[in-house]
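Mind looking over this structure? Questions follow.
For this depiction, one protein chain was excluded, whereas all remaining protein chains were kept in their positions.
Up next is chain A:
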Amino acid sequence: MRAALLLAVAPLLMAQAKPLLVPDVSQREIDIAYSFSGAELLLFGAIIYPGGRTPTDTKGADVVVVVKGPTQSIVIREKEKVAGIWVNAGRLRYRSAPSFYAVASSRPLDELVDARTRAIYELGLDSLQLSPASAAPSDVQDRFTRGLVEQRVRAGLFYEAPHAVEISDGVLYRARVSIPARVPVGRFTAETFLVRDGRVLAVAVRDIDIRKKGFERFVAQAADRHEWLYGGAAVLLSVALGWGAGRLARR
């Protein structure tokens, strides 16, 4: 298969001086249906070197895969102890923060690239570029950003998986990324980076659509567009069930 792939793209490669990434994902669409409890994505692909020749020291090449969820505009609140109880005291608004962020790599990120490159490509949880909408001193911003990352890591929505990318023969790579059930619907992106000697040589992006389907989609749409009917249906359901159980019990 590898040979066939190389053959197919061979004419393309002749002109290329840089290596090329041919990425793919196991699912371009993820449907949320009644028993959805998360999904596992397989991200795989090939690294194609100029001239079809794999360098002899294949150890130098690494692959980083980043899966990002749709961005959301959010408010982060910070609790403080006031008069003996914990209440939300501070807050910071962010215009766009990813709802999901997973990074898988063939080696730990800090071994692959320096902090500046990580910041440019947003590689790693400490390199996310979150722009607060409200003005705040940078130490406060850092504290809130750390708080956000911590909270999302705990919820399983942000994570780093070093060593999760396997590279075979320096040409084929694959990584598994699990997506929890609590992700929002929308367009996810899977970015693949080819890294060598501390530099990002190639980037490729694939989109993944996560959406509700069937009954779940119907319910979510009804709740949003026909709120009166939906509320009425909820009331009818509760009255009917309560009344039915009462009737059954009396007999």
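One rule holds for everything that comes next: a contact is a pair of C-beta atoms (placed from the backbone, for glycine too) under 8 Å apart; a residue touches a chain by one contact, two chains touch by 3 or more; residues count from 1.
The rule is short, and it goes like this: contacts and distances are computed from a predicted model.
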Practice problem: Just go with whichever of "Peptidoglycan glycosyltransferase MrdB", "Probable membrane transporter protein", "Cytochrome-c oxidase" or "Substrate-binding domain-containing protein" UniProt uses as the name of the absent chain. | Solution: "Probable membrane transporter protein"
Quiz item: In the complete assembly, which of A:28, A:163 or A:182 touches the absent chain?
Solution: A:182
Quiz item: Looking at the whole complex, which of A:74, A:136 or A:200 touches the chain that is not displayed?
Solution: A:74
Self-check item: Listed residues A:28, A:93 or A:187, member touching the removed chain
Solution: A:93
Exercise. Provide the residue numbers of chain A that touch the chain removed from this figure.
Key: 32-38, 72-79, 81, 84-88, 91, 93, 144, 147-148, 150-152, 154, 181-182, 184, 212, 215-217, 219-220, 223-224, 227-228, 230-235, 237-239, 241-246, 248-249
